[in-house]
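Here the complex is missing one protein chain, while the rest keep their positions.
Chain nomenclature is as follows: A and B, assigned in order of appearance, with residue numbering initiated at 1 for each chain independently.
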Amino acid sequence: MLAVPGGPYSAERNLPPELEANFKHRYRTDLPWYEQYTFDLSRDLTGDLGMSSRLQDFSVNQVIKEGLPISASLGIFALFFAIVLGLSAGIVSALYRGSIADFSLMSLATVGIAIPSFVVAGLAIMLFVFVIPIFPAAGWGTLRQLVLPSLCLGLAYAAEIARITRTGMLDALSQDYVRTARAKGLSEFMVAIRHALPTALLPVVSYLGPAVAGILTGSVVIEKIFAIPGLGWHFVQAALQRDLTLAMGLVLLYTVLLYTMNFIVDLSYGILDPRVELK
Amino acid sequence: MFGRTVFLIVMVVTGLAAVAWAVYGSRLAPADFSFTNETEIATVDPALATGQPEMRIIQSLFEGLGRQSPKDTHFAPGAAEKWEISEDGRVYTFHLRHDARWSNGEPVTARDFSYSIRRLLDPLTYSRYAYEGWYLVNGKKYTLASELAAGDPVEIEMNLAAGVPNTVRGELLLGKLVRREASAAKSNATAAKGDDAEPKQDIFVVEIDGKERRFKVAEATDRVPKDVERCRQVLLDFREVGLKVIDDYTLELRLTNPTPYFLDLLAYYPLAPVNQACVEKYGSPDWLRPEHIVTNGPFRMVARRLRDRVRLVRSDTYWDRENVKLNVVDALSVDDRTTAFNLYMTRMVDWDTVPPAEVLRELLKEPRNDLNPAPQLTTYYFLLNTTRPPLDDKRVRQALSMAIDREEVTRVATGAGEIPAYSLVPPSMPGYHKQECKPFDPAAARKLLAEAGFPEGQGFPRIEILYNTDQAHQAIAELIRKQWQNNLGITATLRNEEWGSYQDSIQQLKFTVARRAWVGDYMDPNTYADMFVTGGENNNTGFANPEYDKLISDAATEVDKTKRMELLEKSERMLMDEQPIIPVYFYVSRNMVRPWVRGFYNTLQDVHPIRDIWIDRSVKQDDPRPNEYMEPVK
Partner (left out) sequence: MSQPEDLSITLTTAAEKSATGVSLGRDAWRRLRRNRMAMVCLGTLIAITALALFTPLLPLAPPDKHHTNLQYEPPKFSPLFERTYDFDWKSVEESQSRIAELEQKLASADKREANKITLEMENILLRPYRDAGYPTVGAISRWMIRVRSHVFGDINLASFAGRDEFGRDLLSRVFWGARISIVVGIVATLVSLLIGVTYGAVSGYVGGWLDEVMMRFVDILYSIPFIFVVIFIITVLSDEKIKSRLQDMGIDRITIFYFVVGAIYWLTMARVVRGQVISLRTEPFIESAKALGASQTRIIALHILPNLLSVVIVYLTLTIPRVMLFEAFLSFLGLGVEPPDVSWGLLANEGIKVITPVKIYWWLIVYPSLALGVTLYALNFLGDGLRDALDPRLASRRS
């Protein structure tokens, strides 16, 4: 990692040779790269992720402490929107299959996947901040400021979830046990919700893994446009500025998060699978 | 089924609760005054900052001997209430006011200034503005240990014990330098590895209390020869520097040369005081955290959130707190110009520092009560790396300059009516006659390029234009690329880097052509001219001309005002002829400020001390009375 040219220190003044030697020693850039790498790793494993080299007054841990709750809430909210919108659209589409509602919802869903998120965000700002002024333009601090960014972030995933739900529902609705339920005289709605939905949920749950990954990375765009001080934006800036300690710390954090999320998803999959007997 | 539903519900509720906690847990009450501060600031340490966004905050937190007055940014009393200047202009005596206090209640004394200025000069602080202290006698020699020679009184700072904060000074030994011994391996190493070589440290032989001792700058883990002691650094004895604490409230500064703008320099933030106890207790950078920092300015910093905001609250220990009207101020760090403008339009901020060009162009079609473009003391120019062929040929540089249509640039890529520039020093510099480079002339440019060996651009290598990431800089670079292609037939590519990397690249001359802008630090042409002395820290072009250096140093010692200006004008004429830089345009004020913001003046240096700003609640958006910002600028 420290083989990156350009170095981490942004010295605006030409340092005299003695100072430069001093400085290299202080930041340990005078060691061969493999020694530096092990040093960082061993320090990282103790929980101290080091000092950011570009943000002079912050340590990596501080950056994470400030940014993680923000990104996490943005992500959770976006996921929430994605699931709620996606599920509803998918269920409605499946129930009213072949109708105009079905066609338009599915087309909308495909459109949601085909447009870059920053375009959606830009248009959404125009529409919901200036044309119909209901949401604040940017910033972080109130729940209202969270709505528009989460919507923009979650839209693409809502679209994907809608498609998956629809397929899953249609699949479940043609199964034998559902036909049995119908024969028992239950209304179509009850049949859908109580019997078809749990099975249909499974592929949605398994999609959540990649969805979370996508939301983590997609948050970069949204955070920049809405001026939200989250980890995604910190990461991009770290990479663009070659702030190696911060970049490495965040990659480590993301990897841990993703791994955990995938683990939880697998766990949920196991719990929710109706074919599995819960003791 | 039941278990599964419960599981789902628990997950959902936990998720939403987490969101609510994250959002409401960190809520802040609204501020009296908010503004967009261009970007996330690098630091609030006065010795380490360099940019304008940092300046706006630091200026509110720390107060130097003087402060910049809101109307014309000239020196006004700050921590010092009166001062005397000697006949020859070299000795300044400041009398500090007795009621100036730090935010922890302690009085601000002359010792604080002594500590802070020494810290600024200390090479271990790595201050980028150390040279502001070089006006003092021996200031430069203190910072650059390489200038130490036999016979100089020196101070030797010993290494710190483990666990001691890095801002504390080690034990000091005072003595006299007998000689320096170059390390034997030095010459070989530097020859072999080139500029990446690590310079070996010298051995300093110092006489202390009659005995000769040998020292080398080394850490405890480094190997040193047997009779050599390790130390942290070897510097000139600070008592040799032209700064003297006469008593608690009297400070004497002695300059090498009479410097007419020295007072304005003192109002600038690098020479502001920092609290020694605080700095030494917490170390750097922890002392800068809101819960630790001790400041003496009109505001205190109560919160600093990365890429969100810095929250300032009126200080109740500041000597002039009666006249500070704002209570809570938020400086938002918004990178994206359009987002910043959106915040302004939705009234979430009252001052937008840099609106986007398209917006400005549209808005200026009709008169506004919140936008008043007026000339500023800032020049936008391109650096040419004269160490890289073919830019080492003067004709090539001049050709590049003459092929740029500055009118087109200011018409297309900027929005507030910026002024095309053919000189480095802006026309708004008082008492100075402008010295211009050759105007836009594509035919003459082609002829020059042909003379230099590149007829019609044949054989001219591909060059790269570097700029720091920003919409406006990208547009300008793109235009210039096209102009060079059309007018000279050469190919250019663009490269953008973030502010930090960009500064790095410029500093290390890792570019061919790079964009730059310079705000005058004080109202004197020297702030532009002395950048380009050989090896100057802000030269960044490889331009090295002994005649130029002589002109600058002569101007520094010249007492007659007219002669001095003539020397500076002559130096700029030389600069415009050699063309290591290509001036492009002069900035114009593009701040957007709501009518109810008062005490905000359109200043040449774009400095608007928050201390002097206040909100007039009685003013509405369409109030016909203009505020101070809208007053016509002469």
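One rule holds for everything that comes next: a contact is a pair of C-beta atoms (placed from the backbone, for glycine too) under 8 Å apart; a residue touches a chain by one contact, two chains touch by 3 or more.
Note that the structure is a prediction, hence the values are computed from the model and not measured.
One chain is not displayed; in the complete assembly it touches the shown chains A, B.
When the omitted chain is restored, the residue from A:84, A:147 or A:170 that touches it is A:170.
The chain not shown here is touched by just one of A:84, A:193, A:251 or A:271, and that residue is A:251.
The chain that is not drawn here is touched, among residues B:458, B:534 or B:621, by B:458.
Which of B:478, B:549 or B:628 touches the hidden chain is settled by the complete complex: it is B:478.
In the full complex, subunit A touches the omitted chain through residues 4-6, 110-111, 113-119, 121-123, 125-126, 129-130, 167, 170-171, 174, 203, 205-206, 208-210, 213, 216-217, 220-221, 224, 235-236, 239-240, 242, 247, 250-251, 254-255, 258-259, 262, 265-266, 269. Subunit B residues in contact with the hidden partner, per the touch definition given at the top, are 338, 341-342, 345, 356, 358-359, 362-363, 408, 411-413, 458-459, 462, 464, 469, 471, 475, 478-479, 481-482, 485-486, 489, 491, 493-496, 505, 510-511.
Just so it is clear, only the chains that are shown with their structure count from here on.
Within the complex, the subunit B residues that touch subunit A are 1, 3-4, 7-8, 11-12, 15-16, 18-28, 40, 42-45, 48, 50, 123-124, 126, 128, 130-131, 144-146, 198-199, 201, 217, 219, 233, 285, 288-289, 304-308, 332-336, 339-340, 342-343, 345-346, 348, 469, 497-501, 503-505, 507, 510, 535, 537-538.
Against subunit B, the residues of subunit A that register as touching in their complex are 6-7, 9-25, 30, 54-58, 62-63, 66-67, 69-70, 72-73, 76-77, 79-80, 125, 129-130, 133, 136-143, 146, 198, 224-227, 229, 233-234, 237, 240-243, 268, 271-272, 274, 278.
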